[in-house]
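A single protein chain has been omitted from the complex, and every remaining protein chain is retained in its original position.
Labels for the chains are A and B, by order of writing; each one numbers its residues from 1.
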């Protein structure tokens, strides 16, 4: 059996996040997490589909993971998942095939289930199907009376769903070439070639089961999905690794994996589930309130508080900064900031006093403009989403749900309420009034205040 | 003897504070404090005068306090204190009557004194009179040679005072009907019907004594008066209740009443006189520096410092916030703010980095615009006065002495230097300049900085 990993797609909706597959979580790109989960469940013989844009990075990942899989560049990204499978077909015979998206992150246990299903002879394939309570822009399954898939309807629009079951891209076919054949002959004028092919297979009698799954699932469609994802990966990692109880822990029952190569001040407080990597320094009066991941060589400075957040490597979380419920990439520098419910790209810096607003004054859900359209994030707390190498000046205020593109600079003191593209320099138009100062300072007032301070 | 409690008045000068009588102090409305003080001194048989606007709330208070007093709605508020007494007259016979304002807060001991005075036969009534060193807009007493009141002159204007004695609304008459009769016949074209009636009584031979009083007195005429009031009530409460010394207290001699149902982190510091109620949580590295009152279920978060302040119930004093010399009502949320010398109404929120300026650059006294007129607050430190349910955005700057009306929202990053009415949404007119970013980041500079941090 071959396992096809799909990692070619570019997600416009994720902008300014460039490639979710390569986004670092707990010190590894997301794709590596997926590959390791598959390996752990006993899957191997990978075929990896990527794009021109991320080919180099995946080559490096392959080397780092000592894998021998072919890495195929998908030529026509507009053909989506169907194109990926067709382009991989020369590498597959009539074997069974498991098709997995590199970023549909699920509980690893589902792969164990799949191995049992695979041995049964009652179907020609299956898909993992998840019950959704709110509309999600994915492929909805219509099942027939016998419980097999009759049709997949891609993004039907809210209210038109044939069921509440959305397929997760973990699909299995007993004979890969059957799928390839249907893909080659399917016809559609929408963005659903793959779904059409599978619907045609169903029409022609192929029995494709829906394996219902109720565990963790986080597709990364919108930037804020990252905020749930890292947390799952952390919990996952804490289960996997051997548990070391930190004797200084104030929260009994917490799992804390703190590198011996980390320096934790005895005046720092570390609570809850945490992973703290090599070379991390946590200075006096800092607080880390788990669940938290702190990457290699990151500095958590005095009075800084990190809670419920992922911090990448080589970051400086400077004095009195608060990072709450956020994902922070690598090499990010903060200083006396509040960053809440935010996704902060690698190499970004915040000047002192810069703040991410994460709650509207009216406390309503926060909309985010995505490809020109307002999307309700379904969250009433959401901060900023930045690309890589963003710079934010001192005392700047970023409004909830604003996105800032790669290499863009935001001037000091600005109130930023709109999305900013890549490579922009945003400054305020300040007008000052400079007059003669006619105030006469009365020394006694100050002396009076000084006296009060003493008492 | 009847005790008439006056609580009908609407104080325009207090705007945006709607009803001082109902303002919560130490978990109780101000009127309840007054009623309890009277009860403690042995007064009962209350008649309570309120207005349409606060009748419901006083009914609830009556129930809560298990009182059986009549609550009368004063129909014509323009008749002031005179109107209140006349409207209550059907409930009073020819008995003696004590007339007390619900918000002229004094040391309870004066009521003990009154009971002694009452037994003496040397006068037909008396008023509590307080020596004022600065002009106060109240009723000034002119005494005759025998020491009885000859006249009351309401708000004579600075420089025209007949004496330095101002009457506090704690007035006693041996026969209530005498007063009622004079009130009904008094004539004035100013706002001083009551004072005219009393002056007429004096003219006709009634002996009304001035009981001089030098203790605490705080009428609530201007919003900033609240800042003195809560402190008196706290000191009062700490005297009354049994004193428990907190063994962890750093300030010997302090009285600290800390509920056993409060959770105080062992990394928190609590100094000076405090009352901390049930359900309060004080997190790591928070500091409470008394005198302070912390109401039920309030959270004092990490690195927050509350000093010399009243915090109501269900508040969140978020990370790194400083509240100094302020009154904060119920359900107020702050986050990384400085709030100094301020009066903050129930349900108000401050976004991170919002700051109340409390000192002018020239360090002069702070004027407050009240009913269109600039009033010198006589304070060189005064912050903001907010109504209820105000929202202040991140990094907003509120200038000293500014008032913000109920349900008004102040946008992020704004410098607010004017009073805002109820139900307004204030935003800045920001102009941004968005240009191409031509800066080339030199990685070496950052690496150099990172290296310095390590050493």
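To be clear about the criterion, a contact is a pair of C-beta atoms (placed from the backbone, for glycine too) under 8 Å apart; a residue touches a chain by one contact, two chains touch by 3 or more.
Please read these numbers as outputs of a predicted model, since none were measured by experiment.
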{"item": "Hidden partner chain, touching residue among B:41, B:257, B:375 or B:426", "value": "B:426"}
{"item": "Options B:163, B:236, B:259 or B:407, residue touching the unrepresented chain", "value": "B:407"}
{"item": "Candidate in contact with the missing chain, chosen from B:316, B:368, B:382 or B:432", "value": "B:316"}
{"item": "Option touching the unshown chain, where A:177, A:380 or A:423 are the choices", "value": "A:380"}
{"item": "Residues of chain A (touch criterion as defined above) contacting the omitted chain", "value": "267, 284-285, 302-303, 319-320, 335-336, 351-353, 361-364, 380-381, 391, 393-395, 409, 411-413, 428, 430-439, 441, 446, 450, 453"}
{"item": "Residue ranges of chain B at the interface with the undisplayed chain", "value": "269, 285, 287, 299, 303, 305, 314, 316, 320, 322, 331, 338, 340, 353, 355, 357, 359, 361-362, 389, 395, 397, 399, 407-409, 413-418, 420, 423-429, 439-442, 445-446, 449"}
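FYI, only the chains that are shown with their structure count from here on.
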{"item": "Interchain centroid distance [CA atoms averaged], chain A/chain B, Å", "value": "50"}
